[in-house]
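The complex appears here minus one protein chain, its other protein chains still in place.
And now, chain A:
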């Protein structure tokens, strides 16, 4: 697959790159990585830690203390089981950080891709991105007939495990129930229309 795809924003491979530096050190959008960087504490002298604590202890300013200097995310802190942490991925207070990543497969393609549904505002953008990613065209959508004018149809698996045609439900409902996407080809695709 060629990598000339363009989304609304970059794939941001840098965020997932493993490195030992502070996250956000060379990142312009100040996005915290979703997986914490494992810190090798034996390499950090303890004087560094106490310096940090001094920067935090400016507590005299009343309720809202100044946000501490961007700290390295430490593995396993705070001590919450990952199961519980992950339960609130899609329920973050301010929608920053975690996206809604779903796998995308296309019939005939050798491997899958992953996209972040949160990057798109609606179906047109999503479909365009899919077209560019897999180098194909999707037909015109109509409620009655599904997608016309192409041998491909975008489908998705919802929370109940059923395969649905992309576009039938409101966008917000779609992104909260979509578990994965599959671009169906040929006669199988037709079958969904007639259902």
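We take it that a contact is a pair of C-beta atoms (placed from the backbone, for glycine too) under 8 Å apart; a residue touches a chain by one contact, two chains touch by 3 or more; residues count from 1.
Following the convention adopted for this analysis, contacts and distances are computed from a predicted model.
Colleague: What is the protein name, per UniProt, of the chain that does not appear here: "Cytoplasmic tRNA 2-thiolation protein 2", "AP-3 complex subunit beta", "Transport inhibitor response 1-like protein" or "Senescence-associated carboxylesterase 101 isoform X1"?
Modeller: Answer from the UniProt record of the missing subunit chain: "Transport inhibitor response 1-like protein".
Colleague: Name, in rising order, the residues on chain A that touch the hidden chain in the full complex.
Modeller: Per the touch rule, chain A residues meeting the hidden chain are 32, 38, 40-42, 46, 49, 52-53, 56-60, 65, 67-68, 71, 73-85, 87-88, 91-93, 159-161, 169, 173, 177.
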